[in-house]
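The complex appears here minus one protein chain, its other protein chains still in place.
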Amino acid sequence: MAESGARADTPAPADEPLLQTVDLTKHFHLGGLLSKQLLHAVDGVNITIREREILALVGESGSGKSTVARLLAMVYRPTSGQITFRGRSVHDLRSRKDLLWYRRQVPMVFQDPYSSINPVFRVSHGVMRNLQLHRPELDRVGRDAEVERLFEAVGLTPAREMLDKFPYEMSGGQRQRVGFAAALAVQPRLILADEPVSMLDVSIRAGILNLMIDLRDRLGVSMFYITHDIASARYVADRIMVMYAGHVVETGPVEDVLAGPRHPYTQLLLAAVPDPRQKTSFSTSAAIGEPPKVVDPAPGCRFRLRCPLAVEVCARETPLLRPMAPAHQAACHVASPNTALASEG
Amino acid sequence: MAAIDTTLTRKPPSSSSHQAVARVSKAILRNRKATLGLVMFLILLFVALFPDLITSKPWNESVVPPAVIAQCQQDAVAAGKVPNCSQFPPTWPDYPLGTTQLNYDVLSQLVHATGVTLFTTLLISLLVTAISVVVGVTAAYAGGRGDLGLSFTTDVFLVIPALPLLIVLSTYLASGGIAAIVFVMTITSWAFGARQLRAQGMSIRSKEFLEAARVRGERSWYVIFAEILPNMLPLIVAAFLGTSVYVVATMAGLQFLGFGNVGDTLTWGTMIYQSQQSMALESGNIWWLLSPIIAVAFLGTSFALLNYAFDEIANPALRKSNRRRRAQPAA
Partner (left out) sequence: MPSPLLEVRGLCVDYVTETMDVRAVDHVDLSLEPGEFLAIVGESGCGKSTLLFAIARLLSPPAEISAGSVMFAGRNLVALDEEELRALRWSDYSVVMQSAMNALNPTLSLAAQFRDTMEAHGTVSSAEIRARSIEVLRLVGIDELHLASYPHQLSGGMRQRAMIAMALLFTPDLVIMDEPTSALDVVGQRSLMTQIKELQQRLGFAVIFVTHDMSLVSHYSDRLAVMYAGQLVEVASTESLFAEPLHPYSRGLLDAFPSIRGPRRALTGIPGSPPDLGHPPPGCRFQPRCPMAMEVCATASPDLAPVGQSLVQCFLYQTEPARAV
């Protein structure tokens, strides 16, 4: 397969973004009925996804990435902030017709291939339901043909045989392909992929990642790829967003961010990724400590307690995303556009 | 083009329902308890459906020829005793289990009552199971306040002492016939199953395929009945079988105590009641009392056997393991 770094080939994105969020926020109530504690899962997140683009959201546990996915999938309602899809505010969607319209636009692929498919039905069940709910123009014959076509599109061949299988007869990788087939059934412009390869064996991941790239190139489907694995994010994504403790800390074109990470957390992440082909050093100074549980936080940078470069202002003021380079932003008081901070040594 | 996974080397399944039936049948035949329980149940079902093949006599008319009664009365008078010409003991081939106080044929009564008892038992069990499924699964799926409300209701019904309630209701609804018994038993029995099913529902609730169903736009009731329920079939079947055992025994017990015996409807429990009232054990036809008791035990046992066996079929961990012994490892 040829090198797919040829992003210049993809058509220029349309002017209107596909999906946009402004100041997306989600807080959860903690404790019992009388407690007023709020868990700040997601705070002030701005996302823009265009046509034919794969945006990766990278974060560890507690970063809020799964919550973002569920906000976009309308599983949770935002505490505040706006989600707009093709100009329509999601907040205004009330009627069943509206909701179905949205669900057709933004289907989701889930993380766990062993629990995301109903074990008592054949694997074609979910795909069929999607067709029944969202493609009313198809009759029975049309649906049968379409299911077959979808299975072929995701590489599950021979489709006729695969359709009839039960989930227990399929491997993890095959089940994830079924998940993509179900998502494609609604003819979406955007697919939310919540850690679709995390639970698959390493040797199988490449197939799914390549499928995602293929869907973008051949069918023009955008993807919102959520992961904790920055290496896979680099492989599939055009742009990348890094989240920490509910905030977006860095965002930009994937090669730019990886080559010149500005935010200390991004640098820590990159240093922590073991690369079998290259020895890197990893100092444990910032590695000690874990992402905090953000409950009723005071202002200030949420990474400051682990940050080797923290200064006084970091405890006082929450840093906002500032431009560091064209299309490349980082939320850090210390980072500057001119100097790419030296990676951990 | 994306890399293509090769298929696993397994035979493609035939249609799903064929396969399920074949699997269950094989499992039943392999398990002795299941086979026995099923055979017992089928015997009773046969008797219920084809009563005429067992007996041709009526169940609610005297079967003792008037001549015999007359003779019996004469004999009694001659011997200076009070005539007591009823509850004749078993006499082959006229009345193999004897007669009742009104000289009805006990065997015919038993056979006739089989259909009623079986039908009532199954009806109650089905209703109870259906209600506990709806309440339990909805509570599990709804969560939050819906769950709170449904669980509270379940707990209330669970805590109410069943027997006194049964007795009170039976007395009130004495004229209601079979429908009354069905109603009374149903509302006092559904809560237990509802709790169990809610517990299992909760464990399924976190599965991603339910979230996937929501995200693709399914309505709540669809998720509950078309996605969750099929996953709970083993527990539901087990609940049904367990409930049936309970219903068989409790209905007989209720009627034995004198409640729910209504008019023309004859069940085994009613036979037990009537025979007790007529002192069958002490001084009459003992088989009038014993035969319905044995019948009740027979039906209860068949359900119980099926219940145990089903547990074993559904939960492989309970099966007797026939592990082959391998040679001990060389030191």
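A few comments on the model shown:
As written, the chain order gives the labels A and B, with residue 1 at the start of each chain.
Convention: a residue touches a chain if its C-beta (ideal position, glycine included) is under 8 Å from a C-beta of that chain, and two chains touch if they have at least 3 such contacts.
Everything numeric in this text was worked out from a predicted model, so none of it was measured.
Only one residue from A:V22, A:V120 or A:A272 touches the chain missing from this view: A:A272.
When the missing chain is restored to the complex, the residue among A:D98, A:E161 or A:E290 that touches it is A:E290. Interface with the hidden chain, as seen from chain A, comprises residues 1-5, 60-61, 171-173, 201-207, 209-210, 228-232, 234-235, 258, 268-280, 282, 284, 287-288, 290-291.
We adopt the following convention: only the chains that are shown with their structure count from here on.
Separating the CA-averaged centres of chain A and chain B is a span of 53 Å. Residue ranges of chain A in contact with chain B, taken from their complex: 73-75, 99-100, 103-104, 107-108, 110-112, 115-122, 126, 129-130, 133-134, 154-158, 161-162, 164-166, 169-171, 173-174, 177, 179, 182, 186, 204, 206-208, 210-211, 214. Listing the residues of chain B that touch chain A in their complex gives 1-5, 7-8, 10, 12-13, 16, 207-209, 211-218, 227, 230-231, 233.
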